[in-house]
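Removed: one protein chain of the complex. Kept in place: all other protein chains.
Per-chain residue numbering starts at 1, and chain names A, B and C are given in the order in which the chains are listed.
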Amino acid sequence: MKLKLVLEILGFVALAVLVAVMPSFVSDFHSREFAIVGMYFIALLGLGVLTGYSGQISLGHGAFMAIGGYTTAILSVDGISGHPVRDIWTIPIAGVVAGLAGLLVGVPALRLSGLYLALITFGIAVSFPQLPKKFGGFLGGTSGQILNLVKAPFGLDLTPNDWIYYLTWGIALVLLAVAWWLLRGPTGRALQAIRDSEVAAASSGINLAFYKTLAFGISAFYAGVAGALYAMASAYVNPDTFPIILSIYLVVGLAVGGLGSLAGLIAGAALIYFLQNHADTVARWVNHLPAVDLNPKQPGISSAIFGAVLILVMLLLPTGAGGLLRKVFRPLTTRLYTRS
Amino acid sequence: MVGVRVLLVCLLAAAVAAAAAGARPNATPGVTANEIHLGSSVPLSGEAAIAGNVARGAEAYFKYVNARGGVNGRRIKFTYLDDGYDPGRAVNNTIRLVQQEQVFAMFSSLGTNNNLAVRKLLNDNKVPQLFVSSGATTFGRDYKKYPWTIGYIPPYSEEGAIFGRYIVKNIKKPKIAILYQDDDYGRDLVSGLRRGLGAKAKSIVARVGYDPTSSDVQPQVTQLKASKANVLMVFAFGKFSLQAFNAVSRLNWKPQIFVNDVSSASALMSIVPQKAANGAISIVFGKDPASSLWKSDKGIRLFQSILKQHGQDITSRDLKDGYFTAGMATAYTMVNTLKKAGRNPTRQSVMNAATHLNEKGNPFVLPGIVIHTTPKSRFPLTQVRLQRWQDNNWRPFGKLISARPR
Amino acid sequence: MAVAAFTWTEFAQQLAAGIREGAIYAGLALALVIIYRSTRVINFAQGELATFTTFIAWSLMNHGLSFWSAFPIVLAIAFTGGVAIERILIRPVENASVLTIVIITLGLALLLNGLMSIIWGGQNRQFHGPFSTRTIDVGGVPISVQDIGIVVTSLALVALLALFFRYTKLGLAMRAAAVNPASSRLVGVRVSWMLALGWGIAAVLGAVAGMMIAPVVFLDPNMMQTILLYAFAAAVLGGLDSPLGAVVGGILLGVTITLLGRYVEFIGSTLKLPAALLLILVLLLVRPGGLFGKVAVRRV
Partner (left out) sequence: MSRSLLELNNVEARYGPVKALHGVTLTVGEGELIAVLGANGAGKTTTLRAVSGTVKRDGEVIFNGKKLPRRPEATARAGIAHVPEGRGTFTELSVWDNLRLGAYVRRSNVKDDAARVFKYFPPLEERRQQQAGTLSGGEQQMLALGRAMMARPKLLLLDEPSLGLAPIVVAEIFRVLDAMKAEEGISVLVVEQNATLALAHAARAYVLEVGRVVVKGSSDELRANESVRRSYLGY
């Protein structure tokens, strides 16, 4: 197992170096795009802890992102008793608020299993956008809240896009390390035991209620942080900023990334961003096929492409990118283990 | 955790190095010797996808203009992106258009919230936000704070006020029931109506909002009917106004119905039960390609020939789609604005042109309408007529009325 | 703001609207349950499938067919389509995780929605249903024939389905395949075809629900999206594996939220969805398997 650890650390360092040098090779705008991918990655890490490791399916993580986003919006615009909070300091607060909401949801979740839980969390995703509409005075109603544009602090000479990029990926790497550290320790073992068999886990002395609720809380914390960053990058929140479909996209990202594989989630995050914002590019690729001539501007084409890509990905890679990675690397690692 | 700290320091160092590399060009972005680049963000997928046809109509018109030599020798390049009516994606699109595609100006992006979301961003960067497709009053009114933004269509609140004034003048003992979409759009219309009614605002006997996530507004209409009102205001959107007419018919109710402009396309009105629709009143400023009223109108003929010739993947149903006409009307004004902005337009000069418009004879809006703006009155299209639905057709009546906020 | 006072006539009409609304939820919820029972999967494409088949009916009627001559054709197409989807898209990942299959149904929903926009456009369409749009007087309360027709059709459908499952050999085999696939194979049931059959029947149920509701809410590619959300709720309320529960849950939900939305001012139209969610959550905490569902006993 030592070797696996070394490989994982090497992988992490490689990722960190890649993240650090990336903006030198791409345009300023692409930094922003990668930043948003990073935000989805953070949310997916949280979802991965919940679904991949404790086996609870949540179709409501968009709501936790929304809670994070709204926290950041309220704190940085209205502030605490009239004193606006600087945007980066709202991020941990947003995470904690969302995390508390997650713990709250985690308690009834104990009684629900499988698809019942999935559908109830979906209900939360569906219901959440209604709250700002109802409580418009505090949350801004349908017209939402306009945030200040992000600017690099501490006199750093960074464009807003680069700043949000480094901020997001800095946080993402820390949270990746935390998730990894958490999951390879006793917490991770407890969660995996619960996922595999609740009865067995309980009979070997694992406190089910504690760990399942904890998983919900951690997971919501991650989503809240992602939502806070997303609100900063958009400089705007309203009920449609975190639409119902976002929760579904996150689950899509998780499935594509592969359950139980933290690194594969980057692929999932990239797919979410890419298919939402670049369906026109995909249409142009598809047009290279003979006898195909799609007009990406025609209403409906982008949804059709998104849907078709999802189906194809899941048919070809039913275990997601993470599963593929494992399949590719297993022969290698097995050989290494047996030799050592 | 030492590793993490080291890593962060490395990251920041790399960041500083990377940032030092880039510098920004000085010339007007999006304008070259032979091209002017405009951008837009509209829904082409999801619930509101149909409204994205506004951009497709505009695109066809720009191509038509380009085929005739463009504006001052420059062709107009128009890039519009799908936001699925999600403001977050509208922000992504707008930043992509401004920073990556280097557009000269944003033109006619769709939706109140999606435009609100990027207004600050565009104004901070001094990028014109032209002729937004939204009737929220703020886009024309708050020019002091947002000098780079201008609206286009008559504000919703003025539309409500026009209905109110009409009721005061023409309906004896009105008892008014209001069905409205429970958001800023619906509330704008309601508050305008109250203003127009003035002292008669007391005659509103019931008001029920519906949420856009509803599946059917029959419960709301049932509730309104129980108020024994004789006037029904339908301040709805798309299918909800259809459902409202349907419910009125199913409940055997016979109020005088007023329906707001956005929900009053002939294509919609002709498919609801006519016993409810007959006699309904609305306002009009654009020409409706589905109406037989304009069948032989020059402007609509031009619209259809442009769409057929320069549109992409146009079907026969698109030729009767009012969103395409609306897009073309706005594009017509955009082209005039660019012409006025001088041989070598800058962002400042185009803003200047947009706030000094006096455009007569836009072929896609009602005859006689003058698109007029000044730096202190940024509502380009503010003349409307009333119209009544009869025999499967809207019949405009009365003179042009001003919808300019006072 | 003055809101109309309570009257019994209005209450009766609201109740009728609620029951009709609920009957539609029930139709779609029933389709969800049929698929859930056999495959343990929630079909997110159920709504778009229903809309798609309704569009096919619209096209046929646009080409001169009457509703009743288009009806059997549409049902046949829906059935074939449902079976084909199971065979082509679900069968290859039969043994993958539930998540994988759910995502495929999501992809299918997006794909169908896009295709509908491309083929038929996003405009709202008028759909002439089988029922008169007249109203009749029921004890002094005008009720539309359409509403009555929708409720009767839904109930008839449930009864028909119950008879099918109870008394036909095929129905029995489908039930057996759902509860115990291994033993079903041993008695000669072709289990995987039973699953496909389930998809076919679900598609037919959806098609009927779509054709019933389209005359009321008008046809467009997104017609069923909100209704699907309520159908999920109805199915959970009734218990995901109980067809009877789906129907009871649907009507209960339709009536409850219509009346809550009307008479509880705080809820109104905006909080209908959250209110429905809260109701269901509370119910599930008391009965984790829904009203009629079986609870897998877990002692932990």
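One rule holds in what follows: a contact is a pair of C-beta atoms (placed from the backbone, for glycine too) under 8 Å apart; a residue touches a chain by one contact, two chains touch by 3 or more.
Quantities reported herein were computed from a predicted structural model and do not represent experimental measurements.
Peer 1: For the chain that's been dropped from view, list the shown partners it touches.
Peer 2: Computed over the complete complex, the missing chain touches C.
Peer 1: For the chain that's not shown, point to the residue among C:R40, C:R87 or C:R175 touching it.
Peer 2: C:R175
Peer 1: Tell me which residue among C:A5, C:V187 or C:V286 touches the hidden chain in the full complex.
Peer 2: With C:A5, C:V187 or C:V286 as choices, the missing chain is touched by C:V187.
Peer 1: Kindly note down the residues of subunit C that lie in touch with the hidden chain.
Peer 2: These residues touch the chain not displayed: 169, 172-173, 175-176, 179-180, 182-191, 294.
Simple rule for what comes next: only the chains that are shown with their structure count from here on.
Peer 1: What are the mutual neighbours of subunit A and subunit B in this structure?
Peer 2: Both-contact set = C.
Peer 1: Comparing B-C against A-C, which pair counts more contacting C-beta pairs?
Peer 2: A-C
Peer 1: How many angstrom between the C-alpha centroids of subunit C and subunit B?
Peer 2: Whole-Å distance between the two chain centres: 35.
Peer 1: With centres defined as the mean C-alpha position, give me the subunit A-subunit C separation in Å.
Peer 2: Measuring from centre to centre gives 32 Å for this pair.
Peer 1: Going through subunit B residue by residue, note those that touch at least 2 other chains and give them in order.
Peer 2: In subunit B, residues 45-46, 49-50, 182, 211, 213 touch at least two other chains, as defined above.
Peer 1: Do you know which subunit C residues sit against two or more other chains?
Peer 2: Correct list: 114, 117, 121-122, 221, 270, 273.
Peer 1: Along subunit B, where are the residues that touch subunit C in the complex?
Peer 2: 45-47, 49-50, 182, 204-211, 213-216, 218-220, 222-228, 238-239, 242-243, 246, 249-252, 267-268, 271-273, 315, 317-318, 321
Peer 1: In their shared complex, at which residues does subunit C touch subunit B?
Peer 2: Its residues touching subunit B are 1-5, 7, 9-10, 13-14, 17-18, 21, 114, 117, 121-126, 133, 135, 142, 144, 146-147, 216-218, 220-222, 225-227, 230, 258, 261-262, 268-270, 272-273.
Peer 1: Show me the residue ranges of subunit B that touch subunit A in the complex, using the header's touch definition.
Peer 2: Counting only subunit B, the residues touching subunit A are 4, 7-8, 10-12, 14-22, 44-46, 49-50, 52-53, 55-56, 59, 80-82, 84-89, 91-93, 95-96, 99-100, 112-113, 116-121, 124, 182-184, 211, 213, 312-313.
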